[in-house]
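Following: one structure in structure tokens, then a few remarks.
Yeah, one chain of the complex is gone here, protein chain that is, but the others are all in their spots.
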Amino acid sequence: MAGHELEPVIGLEIHVQLRTATKMFCGCALGFGEPPNTRTCPVCLGLPGALPVANAEAIHYGLMIGMALDSELAPVSTFHRKNYFYPDLPKGYQISQFDLPLCSGGKLGKVNIHRVHLEEDAAKLNHAGASGRIEGADSSIVDFNRGGTPLAEIVTEPELRSAEQVGEWLRLLRTTLRTLGVSDVNMEEGSLRCDANISLRPTGSDQLGTKTELKNMNSFRFIERGIRAEVERQRALIEEGESVTQETLHFDPKTESITSLRSKEEAHDYRYFPEPDLPPVVITEAMLARAAAELPELPAAREQRYIDELSLSPESARLFAWRAELADYFDAVRASEASLEPQQAANWVTELQGRLGDQEAVDSNVTAASLAKLASMVASATINQGGAKQVLDQLVEHGGEPEAIVAAEGLEAVGGADELAPIVAEALDANPELTERLRGGDMKPIGVIVGEVMKQTRGRADGKEVTALVRQQLGLS
Amino acid sequence: MIDRDELLHVARLARLALRDDELDSTAAELSTILDHIATFDELDLGGVEPTAHVGDVDDSLRTDEVRASLPRDVALAPAPAVRDDGFLVPSPQGE
Partner (left out) sequence: MSEELQALSAADAAAAIAKGDLGRGELFEHYRARAASDELNAFTWVAESMPDSVDGPLGGVPIAVKDLFCTEGIPSQAGSKILAGYCPPYTATAVANLEAAGAPILGKTNQDEFAMGSSNENSAYGPVQNPWDRSRVPGGSSGGSAAAVAAGLAPWALGTDTGGSIRQPAALCGIVGLKPTYGAVSRYGMIAFASSLDSAGPLTRNVTDAALFYRHLVGRDSADATSVSFPEPIALPTSERLDGITLAVPAALVDGDGIEAGVRDSFEAALESARGLGATVVSCEIPSAPYALSAYYVIAPAEASSNLARFDGVRYGLRVDATNLDAMYTETRHDGFGDEVKRRILIGTYALSSGYYDAYYGRAQRVRTVVASELSAIFQTADFIVTPTSPTVAFGLGERTADPLAMYLSDLFTIPMSLAGTPAISIPSGLSDGLPVGLQICGPAFSENRILGAAHALERAIGFDGSSAWSAL
């Protein structure tokens, strides 16, 4: 293979915990950090005789996801049992979907969706250390609070080509799901979990190489770093003439290392068969109508609207639309000062986000109203760009009202011939040599004069206005 | 027919220990039963759809309403081993 360019082929399996009131198949409230085993019942503990009943709201959320991803929705969808033993799986099988998933196909952004199906989450297994009932045995403790939480599993086609593209697309997916209101989509809390199937192949080839599965990465940064590391690992193997082994891998973000999850390779045989306890779910017109009616504006539509109706630049439109929190914040800024030019508001929101890193604008010290105020003070030349950026720094740091900061710091713009002309005249007087050169047509020193005026006004003057006054006073215009 | 290796594989999937002295007799019993079952191969089933459920149910879904969970001590009471308010099991990674 050496000598050929290699391209990564990446497919994603995303598990999304749905934000229903109750679990997928029982009436227990979803658990969020409650004491262990306080959100269980005969059904989600897998007690003898207990039976599952599917949550209508989870089906509804599944349909909304399918509609948002432009999937084909099954007229009749069935649940299957996926059989395997593990202590976090109380019944010895997971109720999932197999050959009739709720949603098939679809597309989000440029990535095709393979399918979306519903299933139940596993319980949580906590390591208990080396003192089980038997001397020296290693033990675990099972907490069934999370067991049975509704999950939508979204599977993409293997069409992603880089870690960066994965990161960008996952943000779009997260925004879509958050906009739908079907999930908290919080990676740190595990409500959005992502596995990646990764392989390499010669660029342009349509063959797929041996893939590995990178499991359960719990932040966007780790996903991108994990994929990058795995791509490099596979590239090194192939370039050294070795082959990639099909296996499940874990990425440790601390050490950037990749380790195999299952040492004992065991052939899985999940013995899927139709779940006899659950009749097929018939998707009625009423269910479809309700899901369609509750569908909010989705990122692609929002992006287009920002361009068409607000004349935002394509960059701003996409930045906001793919990041719903930021778009909502932008909308709030505009609502607060109706006279603002949308692109100006957008620029200030972008300016703010640039200072916040991973923090969301809405969670910052800067309220939408105060950012709107600041932007409109710039628009009305009450303050210039430089001053406004100083005010923004203060707002990010401490919060507060822009007018109060401007007043306290004396950052009002100095402008108009009345105020500026004497300062310009003073600067010209103080620099007779430069003034002569300017009069002689050598415009190089004008920057020094403007700089002098800015220094005198502590940056509150507008550079263009100062330049104009200099030329006017020297009779150059 | 089911041979020893297949039987061991199936027993492994079912997490059933089988003693050496149980293997041959079990394989023989299962083979007899499977051979009898195989008589249904005589039936022509072309075009016949499988039945997974009998009967029609229109409203099999549940409204998303919270019902009381079990008190923890009730949930844990029948467990063979309990620690830190959870079900204690040998670790899956343990040997």
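For reference, chains read A and B in written order, and residue numbers begin at 1 within each chain.
Just so it is clear, a contact is a pair of C-beta atoms (placed from the backbone, for glycine too) under 8 Å apart; a residue touches a chain by one contact, two chains touch by 3 or more.
It should be emphasised that the depicted structure is a prediction, and the values quoted were computed from it without experimental measurement.
Peer 1: What are the shown chains that the left-out chain touches?
Peer 2: Checking the complete complex, the chain left out touches A, B.
Peer 1: Hey, which of A:Gly46, A:Gly209, A:Gly226 or A:Gly387 is the one touching the hidden chain?
Peer 2: A:Gly46
Peer 1: If the hidden chain were put back, which of A:Arg39, A:His60 or A:Lys91 would touch it?
Peer 2: Residue touching the chain left out of view: A:Lys91.
Peer 1: Just checking the interface: what residues of chain A touch the absent partner chain?
Peer 2: The missing chain touches chain A at positions 42, 45-54, 81, 83, 85, 87, 90-93, 132-134, 136-138, 142, 269, 271-273, 276-279.
Peer 1: What residues on chain B make contact with the chain left out of this view?
Peer 2: Residues of chain B in contact with the hidden chain: 2, 6-7, 9-11, 13-19, 26, 29-30, 32-34, 36-43, 45, 48-57, 60-62, 70, 74-75, 77-81, 87, 89-92, 94-95.
Throughout what follows, only the chains that are shown with their structure count from here on.
Peer 1: State, to the nearest whole Å, the distance from the C-alpha centre of chain A to the C-alpha centre of chain B.
Peer 2: 41
Peer 1: Which of the residues in chain A end up touching chain B in this complex?
Peer 2: Interface residues on chain A, with respect to chain B: 20-22, 26-29, 35-42, 45, 53-59, 78, 83, 85-87, 125-128, 132-134, 137-144, 269, 271, 274, 276, 278-282.
Peer 1: Could you please specify the touching residues of chain B with respect to chain A in the complex?
Peer 2: Checking each residue of chain B against chain A gives 13, 15, 52-53, 55-58, 60-67, 69-70, 72, 75-76, 81, 83-94.
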